[in-house]
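A protein chain is absent from this complex, but the other protein chains hold their places.
Every chain is named by a letter (A and B) in the order it is written, and numbering of its residues begins at 1.
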Amino acid sequence: MNIGELLRSFPELTVTGVTQGAIYALVALGYTLVYGVLRLINFAHSEVFMVGTFAALFTWGLFGLDSNTERPSIGVALLAILAAIVVAAVTSAAVALLIEVTAYRPLRHRNAPPLAFLITAIGASFVLMEVAGSLTVRRPFGVPALLPSKPLFDIGGWAVTPTQVTTVVVAIAMLVGLDYFVQKTRAGRGIRAVAQDPNTAALMGVNKSRVIALVFILGGLMAGVAAVFNDIKTGSTKFNVGFLLGLKAFSAAVLGGIGNLRGAALGGLLLGLIENYASALFGSNWRDFVAFVALIALLMFRPTGLLGESLGRARA
Amino acid sequence: MSALRERLRISNLPKPARYSLGALGLVFLFLLPNKWFYEYLGIPLGFAYIPLYTTKNDMASVLFICTWIILLSLGLNVVVGYAGLLDLGFFGFFAVGAYVVALLTSPESKLLTEYNWLESPWPWLVAVPIGIALSLLAGVLLGWPTLRLRGDYLAIVTLGFAEMIRIVAKQQDWILNGDRGIPEVGHPPGSVGGEPLFSFDAKPYYWLALCVIILAVFLIRNLVRSRVGRAWVAIREDEDAAELMGVPTFRFKLWAFAIGAAVGGLSGTLWAGQANFVNSTTFSLENSILVLSAVLLGGAGNIAGAILGGFLVIYIPEWLRSVGDVFGLPETVTVGGSTYDISPTSLRFAIFGIVLIVVMIFRPQGLWPNRRRAAEIQHRKKEVAVGE
């Protein structure tokens, strides 16, 4: 245990933890949305994210930016990031929808048991990951330098880089936007209705298939945005980038209470922080270990996560 | 048609016919890894001859992989198929079994070289029961706190557990020696004409594993038909109702977990013997997921289904590699100046993924399901809401 290291780097660890947490939270939303409506762990969601990382890279290629080019001006960089967000979000949403239509919908039409869904999820995940692996020759791809690495400000060790600010600001905007959509709009009410009681929702005239498609699209959009910032943060991407990140994001969703949107945000944030503090305390090798210990310990005491399963069948 | 199928069911055949069929099957399985035998297995297809054996990898090695995966499927089938507990980290128990054998039998083990806990490496045969016992213990230790969780929460916890084992194994300076691993793991005893029977050739291991599978099948089958098995089915179908009827659900779930873990550990001990080298890279999560898909592809809750599934998840991807060879399919394709690898070797898991999806769409009960379960699923099919 290295408590000195934790105290020394506390501000830095917190800032990177929040940034990492923002990315987890965005991906976790995809798991939680689908779970809330279908009671299904969408294992293929990690690949939705993975496709997003490559879509972003492709967009930057169109700007003439690659891992060898000079850092562009701030204006161009922000424009490139914005474009990548749009392209990656749309691509990821399209992939998510494709998974729903090809791997899940046919099973729903046959009223297949829940475990069958799990297997098609695994199958879809294999297909996407392996096709991406073949297309990219399984090698890592570098991400162009976009934003300056010099901190925007540094107040008593609390230094924050432009990348970190952008990540957190965009993530918060997405979270607030999604929350508003689900809580306040008609389509959002439809989602909540199906999550709480699918049969009664149909009696109200809600088209369940459309709601499910919408949920996959929303989750895909969030994962696409997360993919862009993960690219920028880690500086590279690879065909299997989704695996561990997806696992972590899923853990984050469970931590907060799967099926609960605000829970996913909270879980992501917590997981990001725990990981960073843990790597200072026990060394970076033990980062993931501590993350899982924390998850399991929490579930022992709060078996449905921190905030419970509120989007889903509320247990009144 | 269905009446004919019913009459041809193996369980409906007269006893002598059943036994001779079984014996014939066993002879076939024991002959299978011999080149002079499997060479004749194939499908003539016009000009081409598609071998049923694998060409990229030695057939005996592939068969041995099949057997230890089948053992894992049998163990996981108890947990998922009978007791209905979703375990996503089953490979963790395999790891426990493998590492115990490696630590106890290897002369390079840190238990000898650094800690001096052992005088000399133990024989493989002594290490195996310890490996099984410790896997069982790991199952109880994991199950005790977690089995009160339900469904998907249990899934994530077991997944986390397997990942934790992997991370522990990965630490270089620890007893498990990280990626450098533990070499010179002991082999099973026995020799033929002065030469040790078990060394690097996979064939004897395959035969040994086959015997172990037969033993495991008998044990599991008796267990499933006992009071314990009925309790598991009750828990799977409706845990609350089972609890109300006085079934101590927690204890039986723990039983399922422990038995599954022990079988998984046994698989690990066999594998470690043949692999001769154990390090952290074998225990990736993908393998846990592979075993789970084996159980569900085959048909959860049915021993024959678990065996079929375990065989197919290894054999199909391996076989696909051979098929590419036969047709002389191009290994790469060049589009717009970039060269892409499209060989079946590279795409085999993608194809396997498609197979998983297609099978689940058309046979959600799995390829060889338990009859009672298949009937449940057939009935579910008729209850889809209108127009869905």
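Observations
Everything that follows uses one rule, which is that a residue touches a chain if its C-beta (ideal position, glycine included) is under 8 Å from a C-beta of that chain, and two chains touch if they have at least 3 such contacts.
Assume contacts and distances are computed from a predicted model.
Taking the options "MxaK protein", "ABC transporter ATP-binding protein", "LPXTG cell wall anchor domain-containing protein" or "Putative NAD-dependent formate dehydrogenase gamma subunit" in turn, only "ABC transporter ATP-binding protein" matches the UniProt protein name of the chain that is not displayed. Note on the undisplayed chain: of the listed residues B:Asp173, B:Glu195, B:Asp240 or B:Glu383, the one touching it is B:Glu383. Within the set A:Ala193, A:Ile217, A:Ile232 or A:Ala280, the residue that contacts the chain not displayed is A:Ala193.
Within the entire complex, the positions of chain B that touch the omitted partner chain are 376, 379-380, 382-388. Residues 186, 189-190, 192-193, 196-197, 199-208, 310-311, 313-314, 316 of chain A touch the missing chain (whole complex, contact as defined above).
Heads up, the rule we're going with is that only the chains that are shown with their structure count from here on.
Interface residues of chain B, counted against chain A in their complex, comprise 80, 86, 145-146, 148-150, 152-153, 155-157, 159-161, 163-164, 167-168, 170-171, 285-286, 289, 292-293, 296-297, 300, 339-342, 346-350, 352-357, 360-361, 364-365, 376-377, 380-381, 383-385, 388. By the touch criterion given at the top, residues 35, 39, 41, 102-103, 106-113, 115-120, 122-127, 129-131, 133-135, 137, 199, 202, 208-209, 243, 247, 250-251, 254, 258, 285-286, 288-289, 292-293, 295-296, 299-300, 303-304 of chain A touch chain B in their complex.
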